[in-house]
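Structure first, commentary second.
Only one protein chain is missing; all other protein chains are in place.
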């Protein structure tokens, strides 16, 4: 199995998913005099677009960090990777739903559910790497996995909280999604990758 | 002829086809109070989406396995590869048709016909490789080809059965498509590639 | 300037253009009982889809043959390449037009005009390579260019004929487009590349 082709395929999927998002922002059909207010009404769509753009960028970043530790792949790894990509390619749908029905509980919940599923799949891939050290440059031992648990627990816990808030205080849901996004974006660019740090051991 | 550019082009086509599938799942246009039931009515579309996602993933996997045995390509190989890609790029159409008209015989038949055509093209590529050993790392001899026949015969036989069932028992058609998908997915990840096994001879 | 990134970018554009074609084939919206006849009425669209799929495949093949002779690129080469890609990315529009308004002179003419523009741009790139031997592995001298002229003249001449036929005998236009497609596809896979043949001189 060639790791390079799986990376090329995955990069393609991320690049397409992130670029397709814009297709769901439809041009308003109004008389030119009403274009300004029609565009203002599109702000929830623009916000959903921007958020999902950086969510997919974050997934790509995360994929990149994991793939760097992978030496070779097997059939199971390919399928786990495909499931991860499934939840990325789905993203344009909850994004469009959230843009079309802003501040509604169901779109907020579907959006959050996709984030959680992608997150959990990412963690399962880490566990699989831990059980198959022959696939990795880095030893993903149980101590390292355990140190990752709090991050995953906090992230997914906040996502669940955001989903629940959708029924009571939807604007807080938006805030929570954005908060996790900013938190992970900063963490990814500032904190050295715990996996790659192990390589020098 | 450069094998690398054909792989890059093919990876691009697979990545785009798999990501475009989501564009056919349209946001429902209802009052927010009816969003829940509108989303429930979309379940056949979601099922068709998920199935086609893994069908295209499987084609990619299959392409990857064949391409690994190819040393260099010629003009005929490029065109056979293009015909294989044609049946992959078509996939979003039968998927959308199956999602829009669930449990109807014609969409089931068109979906199955595309699967069979892609499958047969893949087998023709194997035969071509067998006749042009100068293109391959592995000798694809008639004994190896003959051992592949049962897999192709069973797969396409079940597809034909699923098409026929579309007129009498459409839910069985869905089951048969899903069955072959799971069977091939497991086979690809568990059974070592018969082609690559030959290399060590 | 990196030739590799221009190739990667161009491969991406070809792969996307060829895969996007399917998005213009819309699912019919009819009662299930009328699905069969609705699908039959889509045959002109399916024909236009198939033809454009292989036209873009042919352009990719042609791009591949030219790029193999290129050693390094300069700014002008990048822009000539972009103009070539422009006429490829436009292709989904005349394809959809031809599918929606079959046997009408204007769609036939617009389709043919795009083919001619892409063809002429390809020839201008060859001329540019002839004037800048420092960019090429192969010397594209005037004798070689002159031997290419008949192919380009016949191809574009038949395209012009097909456009004119659109007003008098549109079915002949379809035949002429298909004829040139088959002729070039066979030529590309059978006749060795005149450029690459020069390398051994």
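Each chain gets a letter, A, B and C, in the order it is written, and its residues are counted from 1.
Going forward, contacts are C-beta pairs under 8 Å (C-beta built on N, C-alpha and C of every residue); 3 or more make two chains touch, one makes a residue touch a chain.
Being a predicted model, the structure only gives us computed values, none of them experimental.
*Asks:* Quick one: which of C:37, C:76, C:142 or C:190 touches the chain that's been left out?
*Replies:* Final answer for the missing-chain contact: C:76.
*Asks:* Of C:47, C:93, C:152 or C:183, which sits in contact with the chain we cannot see?
*Replies:* C:93
*Asks:* May I ask you to list the residues on chain C that touch the chain which is not drawn?
*Replies:* Residues 1-2, 5, 8-13, 15-17, 20, 23-24, 74-76, 78-79, 82, 85-86, 89-90, 92-93, 96-97, 100-101, 104, 106-107, 110 of chain C touch the chain that is not shown.
*Asks:* Can you name the residues of chain A that touch the chain not displayed here?
*Replies:* So the residues of chain A touching the unseen chain are 7-8, 11-12, 14-16, 18-23, 25, 27, 32, 35-36, 39, 50, 53-54, 57, 60-61, 64, 67-68, 185, 188-190.
Everything that follows uses one rule, which is that only the chains that are shown with their structure count from here on.
*Asks:* Would you kindly say which chain has the C-alpha centre located farthest from the C-alpha centre of chain C?
*Replies:* The most remote chain is A.
*Asks:* Taking the mean of the C-alpha atoms as each chain's centre, how many Å separate chain A from chain C?
*Replies:* Averaging C-alpha atoms per chain gives centres 38 Å apart.
*Asks:* Counting only residues that touch at least two other chains, what does the list for chain B look like?
*Replies:* 8, 11-12, 15-16, 20, 23
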